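Removed: one protein chain of the complex. Kept in place: all other protein chains.
A and B are the chain letters, set down in written order, and residue numbers restart from 1 in every chain.
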């Protein structure tokens, strides 16, 4: 190698050093319940671009139903595994804005970061991925300059701003603020279990575009109840403890295994039990919703 | 030129070589019927970012009506000419997921790539741009690692993953999989024709935001029927062969050529005949929809 190539090599080494020194990868994924009809999400992105134009900004969804912390928790958990390590997620579903919930950054053992209010939003990613460390955002240092008047739009002035600084490597995770105990606010819900011949779980979310009903019950748990592909299963759905649906259906591989308008159980793209009507909406027909109040039991 | 500049020149030549060797341009455009309320589209983008962080990801639309393959076909055809050669489109409207339709990549003579299920989605781009080659995605090689359990979310695990590998140049088109015959599944529909003094065509799509009705009839075809600007035209719309609208209207340059709430015919942004009500919704008022079942006839 010729000595004349040294300047380029030096640049490459510097680049590699900075890349390794910051686990963050320059990607920010935003989730809110703001919708896309006004300028709130765009203002958050503008703030991030002010911090560093090289950031790559993406959306998870901004159509979380207003104030629905559970669904925010579910959506984070749904996508996190598909984003590279080092990605910074911002989730702002914050009915308690202005009250005492803490603004935090959660670092999971998987190497992802989650920025937002500690109000239950991080229930599912913390449980599944494991908490490596949690820091409270120091709003004195990490608040958009000029935004400290009587009121603050936290999603923009604190959460998007801090996430952008973190994702770009302008601050390290340590510089976010003081270390907190390694626990987040958790939302109680029926965890998937097998008891007395019955599998129990929660209706975690609706596949809103098609009206399918998703649960937190996976295939190994069904197997413990002796349920296999092509079996007929008995399904009961409860709302706040009262049964609202009772029926039998085949547990099959995919929609095309049953006739149109027939009900089916299947494993969805997350490999969890889901209930659907082929070319129809199970949720609409039976008025099923989702969240901690909605439980499901499945047996043979 | 000074010999000391050679390292930079070398880099430039290498860059140019790779740029030319891969027609793909690093741009991926996504279309689905998933909507934006859940995490499905975000998961697809995360997968693409895992493949290569330098990719540029864009949306066509994710609001294709559920299972509406025709509209997916139309939207691809609507935008493709505005994206640079080498752009990779992913379209996932896939009612037959889990059945026998083939996962393909279509390379058109225009230099664009289309990734998705071969179920009619590529009807219009194949016909207009011409098929250069089609390859079947080899799911054994091009499936997101870890996604090969009992069920696969093809949009994410196969189509987005393969598109990202192709767009980034990590694989060549040849490496997608085996060559298929150069034909795609086509959806039958009324092609624009002039017969016996009448122009016939299909209502291809609604301009949903405004309620305008778009057709596949262009100006030269109207000219063959002797129809010119400012002429009054007679329009009949058929659903499955039965007339559902009959009326006369002026064929004008633009909306402001008629009074508010008046019906008009005009050439839309694709230079195709469209029917509208100025400051109103023709589609809502007359309950018109679109697709192969909806035909239109125009005469003087």
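FYI, a contact is a pair of C-beta atoms (placed from the backbone, for glycine too) under 8 Å apart; a residue touches a chain by one contact, two chains touch by 3 or more.
Note that the coordinates shown come from a computational prediction; the quantities given were computed from them, not determined experimentally.
Residue A:45 is the one among A:45, A:102, A:128 or A:286 that touches the chain not shown.
Listed for subunit A, the residues touching the missing chain in the whole complex are 3-4, 6-8, 11, 33-40, 42-47, 49-50, 53, 57, 66-67, 95-99, 149-153, 156.
Subunit B residues in contact with the hidden partner, per the touch definition given at the top, are 2, 4-5, 7-8, 25-27, 29, 36, 56, 58-63, 75, 78-79, 82-84, 87, 205, 207-210, 219, 253-257, 266-269, 271, 279.
Simple rule for what comes next: only the chains that are shown with their structure count from here on.
Rotation angle, subunit A onto subunit B, C-alpha superposition: 120 degrees, expressed as a multiple of 5.
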